[in-house]
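All protein chains but one are shown at their positions in the complex.
Take a look at subunit A:
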Amino acid sequence: MSNSNEETMQFLNAGSNFSDLEGELNVPTQNRPQSSNKTATILNMGSTQEIISTLDEPVSVTISRDLKAVAYKFGHVFFPKQSTLLLRDWDLWGPLTLCVILSITLEGDSKLDSNAPEFASIFALISFGAIIVTINTKLLSGKISFFQSICVLGYCLLPLVLVAILNDLILLITGNTSVISFSLRFILTLISCFWSVFASTAFLAADTINLTDRKALATYPVFLFYFVISWLIVLDTN
């Protein structure tokens, strides 16, 4: 009897802290324990423990944990499978890094070639492109938050970034003029473009987004976005 009373008290205490309950309601069902009474207690405990642990831990631990999370997401993009990882724990560190690396590799010397894209224009193209694709998905009544979509699109730039770096290496080794180097660069970029599109659609095709009939309509702007970036990579001859 006393045991059950204690449990009720615990539940009431946990229930009084609504912010905790609200925060944890989004946890996917497979991780949620069966009993609601226990759930409330465990979640409340878990959240307090987590807060204490992040406050107490050294900075190096926090940074390494974040870096590990980013690296894990990169791995997910590299071997695309249908998962909600990027949608659940979105962050913008990965996209920012990739965007900056891509802008630096594609940036041309404006003195040699007045047509070469500038850092700012590539950065703006990538960020505005991602925003436009996101708004389009939202307009097609997809249930995805703004930053989730930006996160997915940004992380899926990884194959293109790798190819952009490879592209510079190939240009350095073989030179600009040879046909073999051009065809090699072209094929690599094409493969990476399709890889990016495939990876992003694998993430965006999750059931939660509710784009049952309109996947083709949501995929086309994604394809166009990656296609333009890969075009810039192929045309980059600096």
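In this text, a residue touches a chain if its C-beta (ideal position, glycine included) is under 8 Å from a C-beta of that chain, and two chains touch if they have at least 3 such contacts; residues count from 1.
Just so we're on the same page, contacts and distances are computed from a predicted model.
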item: Options "Dynactin subunit 5", "Chloride channel protein", "Protein YIPF3" or "Eukaryotic translation initiation factor 3 subunit I": UniProt name of the undisplayed chain; value: "Protein YIPF3"
item: Touching the absent chain when the full complex is considered, from A:99, A:125 or A:188; value: A:125
item: Hidden partner interface residues of subunit A, rising order; value: 114-115, 117-118, 121, 124-125, 132, 135-136, 138-141, 146, 213-214, 216-217, 220-221, 224, 227-228, 231, 235
